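Right, I'll just put the structure down here and ask away after.
Removed from the display is one protein chain of the complex; every other protein chain stays in position.
Here is chain A:
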Amino acid sequence: MSVIELKNINKYFGTGTSRVHVLSDVNFAADKGELILVVGPSGSGKSTFLTIAGGLQTPSSGKVIVEGQDVDQLTKKQRDKLRLNHVGFVLQSYALVPYLKVKEQLEFVRRVKRTGLLSSEDLQSLLAQLGIEDLVDKFPGQLSGGQTQRVAIARALYANPEIVLADEPTAALDSARVAEVGKLFKELAETRNKAVVVVTHDMRLAEFADKTYEILDGKLGLKQPAQETY
């Protein structure tokens, strides 16, 4: 069964003549064990797609099912709980709390979530895999863009969610690191049985994806190989 499903999703912004149809009859499903890329040009509705999939905003019409739960039927608190326990967000900017050291960013997750986190050994291996095991005593202000992004990934994965939603997770990384993150996401999907959905411009990740979707003018479709890159 798919862990995340979007059924006939439409999303409009504005009213009257300024109304914009951002997502049009979007149908999407992700299963555990899959790494799915959603690509598209700026303003195509990628972030809207991601925030609706994560229950951060509601569609104008259609249904979002996460872990068998109709997100639209959940209260705000229940959606918070759903995200905290089942969905890991990896975001492009402002991802880290500026006054917490790397290890404290993880500690904060532990204090809020308390159960179902990665074990200490798994966390250590994750930090090593991301190449940030020596950065645990640094503040975000002391990290490069790439290091910041990797810490944000570690923080999302530490909560051990079934679904990982990532918004441009490799925007600040060089090609070697992109490949590492791609491999990590792939491994995460396969070995840890997660559904990983990555919204990105970065086609360097395509080689790791099981499926690549494309959003164009609000419509989502499977991207055929050898198409143009963004």
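Convention: contacts are C-beta pairs under 8 Å (C-beta built on N, C-alpha and C of every residue); 3 or more make two chains touch, one makes a residue touch a chain; residues count from 1.
Everything below uses one rule, namely that contacts and distances are computed from a predicted model.
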Open item on the list: So one subunit is absent here. Using its UniProt record, which name fits best from "2Fe-2S ferredoxin-type domain-containing protein", "cytochrome-c oxidase", "Cell division protein FtsX" or "Putative hemin transport system permease protein HrtB"?
Closed with: "Putative hemin transport system permease protein HrtB"
Task: Residue among A:I65, A:L91 or A:V136 touching the omitted chain - done: A:L91
TODO: Could you please point out the chain A residues that touch the chain left off the display?
DONE: 22, 45-52, 54, 56-57, 77, 80-85, 87-89, 91-100, 104, 107-108, 111-112, 139, 156, 159, 167
